[in-house]
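Handing you a structure now.
Missing here: one protein chain of the complex. Every other protein chain is in place.
The block that comes next holds subunit A.
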Amino acid sequence: MNDISTWDVVRNLLDGVLWTLGLSLTAFVLGGLTGLALLFARIASTAWLRKLAKAYIEVFQGTPLLMQLFIIFFGSSLIGLELSPWLAAALGLTLFTSAYLGEIWRGCVESVPKGQWEASASLALSHFEQMRYVILPQALKIAIAPTVGFSVQVVKGTAVTSIIGFVELTKTGSMLANATYQPFLVFGLVALGYFALCYPLSVFSRRLERSAHGTRAH
């Protein structure tokens, strides 16, 4: 099978990079929205909402992403719902991402001093208004660095979805490795692809962290 040129390999891998990127973005955006809902549930005054959100987070943080994907992919077909690998992957990664982001953000909200809650409460702001105008603007500043940092985990997490047959970078790589008998070259390039996606995010996150500690911008 030596009729596959290096250029073909690279072109196919670039395609895989795009799918990996698309899946990461989808999971990150949808997971972020769900995570925000989880955050509100996690600090709600209603006890059952708090417990529900906590249970959700513990389930998705306490089991391997691979198992979650298996259960969604095979479980859905068991109940007669044929999810495509893309849909199952997007759903699984979204749930996974939401659990982590919800928990990261809860930590940020809780690091806002209690006095901020009390002062805004004593001014008669409702819980939602306190969040909107006082707590979240302060928590956001703390949250940016760990959120960007976690996005690296999301990108790497997409590799697992190759196992349920979603053709992203890793899956493209294993198909090409089989076809070309050059696994070292192919997976080297695959790794380079992940690095190209993740390294800028890590650097960005570290820089944000430094500036969050260094300055007290308004």
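Note that in this section a contact is a pair of C-beta atoms (placed from the backbone, for glycine too) under 8 Å apart; a residue touches a chain by one contact, two chains touch by 3 or more; residues count from 1.
Here is the rule we use: contacts and distances are computed from a predicted model.
Enquirer: Can you pick, from "YpiF family protein", "Amino acid ABC transporter ATP-binding protein", "Isoquinoline 1-oxidoreductase subunit beta" or "Acetolactate synthase", the UniProt protein name of the chain not displayed?
Expert: "Amino acid ABC transporter ATP-binding protein"
Enquirer: From the list A:T6, A:S77, A:S111 or A:S126, which touches the chain that is not on show?
Expert: A:S126
Enquirer: Which of these, A:Q116, A:Q153 or A:Q182, touches the one chain of the complex that we don't see?
Expert: A:Q116
Enquirer: Kindly note down the residues of subunit A that lie in touch with the hidden chain.
Expert: Touch with the absent chain occurs at residues 45, 113, 115-116, 118-126, 129, 133-134, 137-138, 141, 216, 218.
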